[in-house]
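Here the complex is missing one protein chain, while the rest keep their positions.
Here the chain labels run A and B in written order, and each chain numbers its own residues starting at 1.
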Amino acid sequence: MPTLLSYTLVITGAPWSSQAPQTALTFARALIDAGHRLDRLFLYGEGVHLASALSAPPSDEPHWPQEWSAFLTEHRIAGVACIASALRRGLVDEREQARYELSAHNLRAPFQIAGLGEWVDGTLTSDRVMYFHGSA
Amino acid sequence: MKQAQDIGTLHILNKAPDHPRFMTCLSSLSDQDTLVLIENAVLALSDADTALPRHTVALEADTEARGLSATVTGAQQISHAQLVELTEHHSRIISW
């Protein structure tokens, strides 16, 4: 019986312009199946687009934001989008909408917006930190 | 953690062979390290110009997707579950 480990996964590649969200999701499912724990998914840079509630791909195409949010919800895993990366790219929750007096909010549940401290915490507390980058 | 460092580093590479980071990765490997080719990096398996190190494995879903699985001879192909196992055994992982 192998020692069970805890992981933080960081996605920096965006859906549709990279394979990163899909590779990370298949990996995340495999690590849960192996009995390990996923402490947190952290979205950084272009990776924050995965947390958009407004992505609407054609119905015969994969919907990575929807698949990831269903996975996070099912396993009660925290999904965090970096606040600075998210605000630049137009991803906001209700609180940031109010703060910046924006016309809408579009963060998909169960994602949250938080600072890079969440990533630093992952590097200090998870047994493994894995990065999923774009390939361009 | 329980894993010894002496089994080397796990390098996970997703860049195509003509990406600058691909060669930097290959030239940064030690003998005891393991290289995992994923996404566009699996194209190295069909690249006449790329010499891969001894401990190279490739993610099967990515080789199959690109029509490479039947022609692959240079590297063991692994599932995502086997990739998880590799991350269990390596406390040091670099994603290129």
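Following the convention adopted for this analysis, a contact is a pair of C-beta atoms (placed from the backbone, for glycine too) under 8 Å apart; a residue touches a chain by one contact, two chains touch by 3 or more.
Basically, contacts and distances are computed from a predicted model.
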Report summary line: The chain not rendered here carries, per UniProt and among "Aspartyl/glutamyl-tRNA(Asn/Gln) amidotransferase subunit B", "STAS domain-containing protein", "Carbohydrate ABC transporter permease" or "Sulfur reduction protein DsrE", the name "Sulfur reduction protein DsrE"
Report summary line: Only one of A:P21, A:G45 or A:P65 touches the unshown chain, namely A:G45
Report summary line: Touch assignment to the omitted chain, from A:I32, A:A53, A:A84 or A:L102, lands on A:A84
Report task. Extract the touching residues of chain A with respect to the undisplayed chain. Result -> 12, 44-46, 84-85, 88, 115-117, 119-120, 123-124, 129, 131, 133-134
Query raised in the report: Where does chain B touch the missing chain, residue by residue?
Result: 20-21, 24, 27-30, 92, 94-96
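Operating definition for what follows: only the chains that are shown with their structure count from here on.
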**Report entry** Centre distance in Å when chain A and chain B are each reduced to the mean of their C-alpha atoms
**Finding:** 24
Query raised in the report: Quick one: in the complex, what on chain A touches chain B?
Result: 2-3, 5, 7, 19-20, 23, 26-27, 29-31, 33-34, 36, 127-133, 135
Query - Residue ranges of chain B touching chain A (in the complex, touch as defined) - result: 1-2, 12, 14-16, 19, 38-41, 59, 61, 79-81, 83-85, 87-88, 91, 93, 95-96
